[in-house]
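Here the structure comes first, spelled out in structure tokens, and everything after it is commentary.
Here the complex is missing a single protein chain, while all its other protein chains stay put.
Letters A, B and C mark the chains as written, and numbering starts fresh at 1 in each.
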Amino acid sequence: MTLDATASGVFPIASTPFHSDGRIDEASVDTLIAGYLKAGATGVTVLGIMGEAPKLEPEESLAIATRFIKGFGKLPVIVGVSAPGLAAMRGLSRAVMDRGAAGVMIAPVPSLRTDDQITTYYRQAIEAIGTDIPFVIQDYPLTLSVQMTPAVIRQIVQEHPSCVMLKHEDWPGLEKISTLRRFQAEGSLRPISILTGNGGLFLDFEMERGADGAMTGYAFPEMLVELVKLHKAGRRDEAHDLFDAHLPLVRYEQQQGVGLAVRKYVMMKRGLIASDAQRKPGAALSPKAREEVDYLLARLSRTGRAC
Amino acid sequence: MTLDATASGVFPIASTPFHSDGRIDEASVDTLIAGYLKAGATGVTVLGIMGEAPKLEPEESLAIATRFIKGFGKLPVIVGVSAPGLAAMRGLSRAVMDRGAAGVMIAPVPSLRTDDQITTYYRQAIEAIGTDIPFVIQDYPLTLSVQMTPAVIRQIVQEHPSCVMLKHEDWPGLEKISTLRRFQAEGSLRPISILTGNGGLFLDFEMERGADGAMTGYAFPEMLVELVKLHKAGRRDEAHDLFDAHLPLVRYEQQQGVGLAVRKYVMMKRGLIASDAQRKPGAALSPKAREEVDYLLARLSRTGRAC
Amino acid sequence: MTLDATASGVFPIASTPFHSDGRIDEASVDTLIAGYLKAGATGVTVLGIMGEAPKLEPEESLAIATRFIKGFGKLPVIVGVSAPGLAAMRGLSRAVMDRGAAGVMIAPVPSLRTDDQITTYYRQAIEAIGTDIPFVIQDYPLTLSVQMTPAVIRQIVQEHPSCVMLKHEDWPGLEKISTLRRFQAEGSLRPISILTGNGGLFLDFEMERGADGAMTGYAFPEMLVELVKLHKAGRRDEAHDLFDAHLPLVRYEQQQGVGLAVRKYVMMKRGLIASDAQRKPGAALSPKAREEVDYLLARLSRTGRAC
Partner (left out) sequence: MTLDATASGVFPIASTPFHSDGRIDEASVDTLIAGYLKAGATGVTVLGIMGEAPKLEPEESLAIATRFIKGFGKLPVIVGVSAPGLAAMRGLSRAVMDRGAAGVMIAPVPSLRTDDQITTYYRQAIEAIGTDIPFVIQDYPLTLSVQMTPAVIRQIVQEHPSCVMLKHEDWPGLEKISTLRRFQAEGSLRPISILTGNGGLFLDFEMERGADGAMTGYAFPEMLVELVKLHKAGRRDEAHDLFDAHLPLVRYEQQQGVGLAVRKYVMMKRGLIASDAQRKPGAALSPKAREEVDYLLARLSRTGRAC
């Protein structure tokens, strides 16, 4: 199956589980897949920044993507293929599509500045990987330092029929979603799927602005799934009640640089992965930080909303 | 009175109220001062970035600082004096100290990169303003793009006896507070006051890491005051209960670029200022965003913790 | 007189002469003016980055601009009015125009990234200063980190009839000049004056690409004047012969951060200013660097092209 512009729901940004010595923990990949499926994920995204993709060797990347593709069965797997060079991007894209990926995700290289540089880059990237592979634009200025206006996103979408989704991770970004949906209503932008990131920190309102769901790695993916459902059912207050119960932890997890350690620690405590180890270089949580996370988990547990 | 290293509590980052035509609204300055005092502020900081300082003419800056100094009486007023040039910094610093300011706050210029460039800049700045003016280091990498390590902050503090406070606005920044307090415990750093920013988004844990209070402009300063008190009384759960009730709004206000419009809109609704106008250039809230803030305020109100 | 789109020739970026204690050296302002006029300058630009404008107090800025305006008589004086805030920009612009300036130069603030942010900024700036003041776009990405495409420059020019000139200081930038002149030939851009910066490092070819002259502060302004003349007379080889004789020094002076110290040192040696002091903070030349400049001057002298 391939990805198309009707995708919605929750695509977790998959963590990559490691043993404490840095080897990939394949057994944990399987428990993680099971956990995502049980949580109600409608797909998954692997080899993202939070999946520690840049730390992997090419054969490891391919092996992980393949394992997720098998594990997710008929559900779509998106593979992050961002790379400094187009040859490597092409190689990985063709390889994972051959193995059954639903599409690929492409982030702009950090040096891009002007509107024209950004649209030119996507033109070169799509020429490299081929026009037959569905792709996702990753818009993540906080980390990538590339700022894409709604008009630039529209231009990329309109130029490339194979563009089916925006991973929206701008911050702030609520007005951006509204603007893109207005473009769509006006007819200047064809429909695309918009899934949002940033750890879910604004997911409550992002859904109300027109997002189709979430693509982020918060350690309680079932909350994201339930929130999307409540929103679609029009149950606004309940959606916010659920969201607010998780917000202290969502906020704590959404710290640049430290966040992945928090996320993996919670996933380990929840049994989704065996170890919270990151491949080097990676930040470890201090004992004090672990205590803070434990405290937040205990408080979340008391709300009865920890799922 | 002058600022010293024992300062604690809440120093709001004062908004600057404008009429809708861009003139300064002096009457609102007075209601704002009254509001801050009623909320329990232990001081105030004027002419910060969120006070729209760069949009003011020199004589306006001085007039606003003077009005706050009068209004705060015996409570300390810190004045932001960051400027592209040291002559302007010196001029404003001397002028506000003459009028009764308690100290000044200095941010690094955005072009600084290496540790040595940063410490050299503070050396030049203090030489320019004079060693007799108590000053605050503003550490705000997200906006200023200058990254100061704990060791660099320590060096600045140790070199300059007139350094009395750190406005801590790193993100993430919890470990930074712990490290600085550890330096202090080890004897390699003399005691300084640490007040934290970022709209209060981590104030719950920042206090637990050793902060002395908050220096930020969240539209409910009484929450910040109460949180600091609860923490000092050792009532951890209550502090977090209060914080969590406000977190959805704190989070919404803490959006780069949009945040000030949210803050002023809430302050206007609360009667702290007459208009939420910003001097140009300034972002206005969309009707949808206003509805979202109204919704968050209504939800906060229902918790009984809106103060 | 006011500036218009037919301006050409050489507008030196004026240095600001200081005494060694940091006070402005007004006598040297006068000798400098005399030197520029003798060199054949067709105008001058004051309060630029290389004029140490950010280090000046507002009244000093106005005094220097006024002194140059008087000294240049009927020749046009452009005043740099870039400022973090629009109120300050407006204040200085109106004041210098009242005193007889020919126009103002506006650089984008360094935080601008997208095409839309840049054009919006110029819209706000021109609304602030008024549509009656001729202005120059300063395009200087190496220092300002703002990248303007030819299309963005065209949009600013077309939107604002008061835009009369581009100070072109992109690097590399030859194709940019060609593109803008092609826009003009195609009728999509009205004629504007293009003067180039970067210390003159590419002036030989910039003229051939369509520049109208130079706006830069190289310590031998008469070389720039002569080069422009030779080019206009179609004497290509002679223009390059002259340029190449100066290139070792031009290159040495065009070092970010150090360049101004080199420039002032040479101007002092040539009697254009009494001291090479910079107002703090400013880099001084090491003895070794001074020896190197002396050596380059001696070599230049031997070519018979030192003017």
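The definition used in the following text is that a residue touches a chain if its C-beta (ideal position, glycine included) is under 8 Å from a C-beta of that chain, and two chains touch if they have at least 3 such contacts.
Please read all numbers here as calculations on a predicted model, not as lab measurements.
Across the whole complex, the hidden chain's contacts among the shown chains comprise A, B, C.
Per the touch definition above, the residue from C:209, C:264 or C:279 contacting the chain not shown is C:209.
The chain not shown here is touched by just one of C:37, C:63, C:247 or C:274, and that residue is C:247.
When the full complex is taken into account, the listed residue touching the unshown chain is B:147, out of B:8, B:31, B:124 or B:147.
Remark: the residues of chain A touching the chain excluded from display are 54-58, 60, 84-88, 91, 110, 120-121, 124, 127-128, 279-281. Along chain C, the points of touch with the absent chain fall at residues 171-172, 174-175, 178, 201-202, 204-205, 208-209, 240, 243-244, 247-248, 251-252, 255-259, 286, 288-289, 292, 299. Remark: the residues of chain B touching the chain excluded from display are 113-117, 147-149, 151-152.
In this section, only the chains that are shown with their structure count from here on.
Among the chains, the centre nearest to the mean of all shown protein C-alpha atoms is found for B. Chain centres here are Cα averages; for chain B and chain C they lie 38 Å apart. Between chain A and chain C the centroid-to-centroid distance comes to 47 Å (mean Cα coordinates, whole Å). Computed from the mean C-alpha positions, the centre of chain A lies at a distance of 34 Å from the centre of chain B.
Among the residues of chain B, none is found touching two or more other chains.
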